[in-house]
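Every protein chain of the complex appears in place save one, which is left out.
Our next item is chain A:
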Amino acid sequence: ERSNLAGVRHILLVLSGKGGVGKSTISTELALSLRHSGKKVGILDVDLCGPSIPRMFRVQDNDVHQCDSGWVPVFVDQDKSISLMSIGFLLEKPDDAVVWRGPKKNALIKQFVADVAWGDLDFLIVDTPPGTSDEHISTVEALRPYKPLGAILVTTPQAVSVGDVRRELTFCKKTGLRVLGIVENMSGFVCPHCSECTNIFSKGGGEELAKHTGVPFLGCVPLDPQLSQSLEEGRDFIQEFPKSSAFPALAHIAQQILDGALQRSS
């Protein structure tokens, strides 16, 4: 029996030690960028307590259906180039809290990894909650047979965030997960009124961590109100705001992932 992940060419995880740094944002923008390069992308959202992915694509009210091989992922639009799976689609009411201890979370994650009928995908992006606990251990274990491409680690520039991401790097090392690189998110804000740049969450911590640990640095993504607005409204930032301040950095991250995947394939 053919596994549901057999048609997935590359699997990558988006991790962080810290909450609120923009993992789901980076997962979303990476998917949109890869789609614009002509790739078919899936996003598996394993943040069971705070599933953010559905809203970022404006499909939060969609339901999930079953087929012979398992769950049918939710397609974001007509051309079916981006598909999603999230516990967000399984909740009766959007405000319902998922108050589960580890074992129950682990069981659902195993199902999410094995039972979603993704079909053929170029990339499966796995968006995770912050930390190094049940969800992360279970996800990495379940994905191990499928040899993931690796992990992208997201941090904000400050030391308090970098401090947690260092631990996430250790997690990757200990679990044998290759680190594709570090993204320094929320790195600077350019005032739309006067163009003054302010480092609201400091600057440089992510780049320094990459240098210090010998891991590739994928780039700095600035704070961009147009990006935040796009995510709120479930719009395609990559298509609609190519002149926005976060666009070049996000496009560059996607290009590096594409290059990395190509290298690995050859």
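Rule of thumb we're sticking to: a residue touches a chain if its C-beta (ideal position, glycine included) is under 8 Å from a C-beta of that chain, and two chains touch if they have at least 3 such contacts; residues count from 1.
As a working rule, contacts and distances are computed from a predicted model.
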The complex's invisible chain, by UniProt name, from "WDR75 protein", "Vacuolar protein sorting-associated protein 33", "alanine transaminase" or "NUBP1 factor": "NUBP1 factor"
Sole residue of A:W100, A:Y146, A:F217 or A:F241 that reaches the chain not shown, by the stated touch rule: A:W100
Absent-chain contact - pick from A:A6, A:V160 or A:L262: A:V160
Which of A:V8, A:I43 or A:M56 contacts the chain that the document leaves out: A:M56
Selected residue (touches chain absent from view) among A:S37, A:Q111 or A:N199: A:N199
Sites on chain A contacted by the missing partner chain, in the whole complex: 17-20, 24, 48-50, 52, 55-56, 94-103, 105-106, 129-134, 136-137, 158-160, 163-164, 166-171, 174-175, 189, 191-194, 196, 198-202, 223, 225, 228-229, 231-233
